[in-house]
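Shown here: the complex without one of its protein chains, the others still in place.
Note that the chains are named A and B in the order they appear, and that numbering of residues resets to 1 at the start of each chain.
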Amino acid sequence: MKIKQLVVGITATAILIPTLAACGNSSSASSDKSIELMTTWTGDRLTTLNKILKQYTKKSGVNVQVVSPGDQYETVMKTRMASRDMPDVFETHGWSLSRYKEYLTPLNDQSWAKNVDEAIKPVITDTNKKMYVEPVTMAINTIVYNKDAFAKAGVEVKDIRTWDDFSAACEQLKKTGITPIFIGNKDGETAQLAESIPPTQLTNDSVKDNQATALKNGTFNFEKYWTPISKMISTWNDKGYFNVDLLTSDNDAGVKQLAQGKSAMMFGGSNNITQALSYNPKANLGILSSPAAEKNGKNSLSMGEGVCFGVWKDSDVADKAENLLKYLSTKEVAGKIATASGDIPALTNVSNPDDYMSKALDETKATFADNLEYIPLFDREYLPNGMWDDLTNSFTDIFTTRGEQGIQQSVAAIKSAYTQKLAK
Amino acid sequence: MNTIDHRFAKNWWKYLLSILIVVVYCLPLYVLVTMALKKMTDTSSRLQLPTSLYWGNFTELFAEGSIGRALLNTAIITIATVAIEVILGCMAAYPLARHRSRFNSLINAIMMGVMMIPPLSILVGVYSTLISMHATSTYWGMIIVSAAFGLPMPIYFFTKFIRTIPRSLDEASQIDGCNTLQTFFYIILPQLKPAIATIVILNGVGMWNEYGYSLYILQKPEMYTLTLTISQYFSSGANNLNGAAAAACVATLPMILMFLFLQKYFIKGTADSAVKG
Partner (left out) sequence: MKLKNGSTINLFYIPALILMLVFVAYPLGQAIYIAFTDWNGYSQHLNFVGFSNFFNMLKDGNLHTALLNTLIYGFGSAFFQNLFGLLLAVFLNSKFRGHSVVRTFVYLPVMIAGLIMGYIIYYFVQYDGGVFNEILGWLGQAPLDFMADRWRAVGIITFINVWQYTGISMVIYMAGLQSISTSYYEAATLDGANHWRCFWNITIPLIVPAMSTAVVMNLIGGLKLFDVIQSLTSGGPGFATHSLSTYISNQYFQAQNAGYSSAIGIITFVLIVVVAGVFNSFFSKHEIEA
C-alpha cells in the first residue's frame, strides 16, 4: 500500500507545479512595472548599488529589479541579445558602441548629457555623434602599483619615461625581492597588457611610425610591428619580472600581493586598487602611466567606459528607465557609484576630490603634467569586435612556449584572429 | 579480551588504511569549513584551525538573506523536477520495455543520444524557446527544461528494470480483467519501487547541484538556486573567499545531512542502479 502513498505524493507534487508556476507568473505580472537593471557588480559593491536603488524606489515608487550574474555577465548578455530579450537598463562595460549599439536608445537629449566629461565623450560617441550610454564613471585601465614597494626598491615614478626605464625599475624591484609584475591569467588577465604596450608602440599621438589607420583598415603588418611587442614581454618573462604562477593564478591572488607589497605592479583597471584596499586598508597604492616607446614620447593613461548604463531600445518601461538614469546622474548618487567602483567620475557636475582614486589620478597628472596623453582602450578602438579573448590567447603563448617560437606563435595567433574577425 | 586484541593485531593494517582513506576524503571538507570560520584578513595557513571561531561569514550570509531564498528555490526545483522525471519516466519506460517494435527501439536510441548531448551546445535554442513561452525566471521553465534533459536517464534505467519483471505478471493481470493502465499501476509500479528510489536519489543530487542551465533560465535574483548564489561569491569582482567558503558550506550541508540520515537508501539506490538494471 505504500506505493499508493508514493503515487498520491507524486501526483500531489505534479498538481503543485502548475500552481507554483502560476505564482511565478503572477509575481512577474505584478512586477511588470519594475525596471530590470543588469550590473557587473557583485559583493560589497552590489550592496552599495542595491542601497542606492532602494532609495530611488522610496522616492519614485518604481521598483528596480537588480540582476547580477557576476563573472557570467557577458555570457548571459549574449544569450539575451541572441533572443532579443534585454534588460531595461544594463551596463555596457566598454562595449556600448561595438557590441550593444543596435540594442540601445540614443541618449543625447537627456538632461545630464551636457555634463559628460570631454575625456570620455569620444569613447562613447559614434560617427553619427550619437551617444548610447550614461557614463557615470570612466575607468583608468593602465597599471596600478604599490608605492611602498617602489620606495623600498628605490624606484621613482617620475623616472619611468620609456619602456627601458620600466625594465630598469623591474630589475630594481626584483633585486629587492619584490615580484615586479603580477598577472593572474586564470582570469585571462594577460590581455590587460594590450591596453598599455601596443598603444605606446603603435597608435599614440607621439608615435612616429603611427599604425592607427593601418590597424583600422586591415593593412596592418603584424610580423613587423607586433613582433617587438611580444618580444618585449618575452624578455621580461626571461628575466623573471612576472609572478611564477602567472599561468594558473587568479587576479585576486595578485590583488592580495599588491596589497601586501609582495608584488609591485599589476596591469589593469584601477578597480584593483579598491579591491586591494579591502585586504589591506593601509596599503599605499597609485596609478602608473604607460611609458613611451621612444625617448621623447609621452606617457599615457588608457581611459574607457567605467560604469556606463544604457537603456534597451525596445524596453516597455523606457520612460521610467530614463528617469532612473537621471537619478543616477545626480551629484550625490554618481559620487557614491564612483567611489564604490574605484573609477573616476565621468560627469562634470560630480567630483569627489577626497576620494582615493581621484587623488591617485591627480598625483599622476602632477608628476607628468604636459607629458601625459589620454588614450582610448586599445582593443575597443583599433581591433575588431570581440578580440579580448584572442589577446589573452596570443599573450599566453609567450608564457607557455618560451623563446623565439612562443613569440612567433603569439604573433601568428593575434594575426589570424584579427583577420578572421575583421572579415565578419 | 584476548580475542579482540588478537583480531585487532591481525587487522591493524586495515585500520591504518582506513584512517588514511578517511583523511584523504575529509581534507577538502576540512579546509572548506576552517576557511568559512576564519576572517577574510586572516592569512594563516589553510590547514591551521582558526584560533577563535569567527561566525561573521555565516551571519553576514544569512543577514544578506539571499541564501535562505536560494535554499527554498533549489528545494522546489529539485523536488518538482525529479517528480516529473519519475512519473513520465515510468510511463514512457513501460511501453518501451514491453512492446519491442522497430519504432520503439529507435526511440530508445534517441533517448540514449539525448543523455549525452553537451547541454550548452544547444543553449540558445532552449533559451529562445523559453522566451517565446515567457518561461524565463520562472520555476516551471527551469523545471520543465531540466526534466526534459533529465528524462532519458530514468527512461533508460526503468526500461532495463521493467524487462527484468516477468511478462507473465502482466499477462496474469490481464486475464484477471485489468486494462493496461491498471496493469501498469497495480503490477508494474509496485515492482519499480527500488528503481524509483534510485532515480530519486541520483537525479535529486544532480538537480540540487545543477549549474549550467539555471544560470541562463533563472536570471532574477529571487529565483537563484544555491549553486548560482555561490558562484556570485566566487566571481572575480567579489574577492571574499572566506565568505564564499561559508556559502559553499551552507549549500552543501543539506545534502550531507540528508546523506548521513538516509545513508541506507543512498547506498542501496546506487547499488541497485547496476545490479538489478
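By definition in this document, a contact is a pair of C-beta atoms (placed from the backbone, for glycine too) under 8 Å apart; a residue touches a chain by one contact, two chains touch by 3 or more.
A quick note: this is a predicted structure, and the numbers were derived from the prediction, not measured.
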Check each of A:82, A:119, A:168 or A:212 against the chain that is not shown and name the one that touches it. A:82
Just one of B:37, B:61, B:83 or B:144 touches the chain that is missing; which is it? B:144
Which of B:57, B:78, B:138 or B:227 touches the chain that is not shown? B:227
For the chain that's not shown, point to the residue among B:37, B:67 or B:92 touching it. B:92
Hidden partner interface residues of chain B, rising order: 11, 14-15, 17-18, 21-22, 24-29, 31-32, 35, 43, 45-47, 88-89, 91-96, 98-99, 104, 107, 110, 112-118, 120-126, 128-129, 144-145, 147-149, 151-152, 155, 163-164, 166, 170-171, 174, 179-180, 183-184, 205, 208-209, 211-212, 226-227, 230-231, 234, 241, 244, 248, 251-252, 255-256, 258-260, 263, 266-268, 270-275, 277
Interface with the unshown chain - residue positions in chain A: 74-75, 77-79, 81-82, 84, 99, 102, 185-188, 244-245, 247-250, 253, 256-257, 385-386, 388-390, 393, 396-397, 399-400, 421, 424
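Following the convention adopted for this analysis, only the chains that are shown with their structure count from here on.
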For chain A versus chain B, what separation do you get between their C-alpha means, in angstrom? 37
In the complex, the residues of chain A that touch chain B are 2-3, 6-7, 10-11, 13-14, 16-18, 20-21, 23-25, 28, 40-47, 65-72, 75-76, 79, 82-83, 85, 187, 250-252, 255-256, 271, 275, 278-279
Under the touch definition given earlier, write down the residues of chain B that touch chain A in their complex. 40-41, 64, 76, 79-80, 83-84, 86-87, 123-124, 127-128, 131, 134, 136-140, 143, 185, 189-190, 193, 196, 215-216, 219-221, 223, 231-241
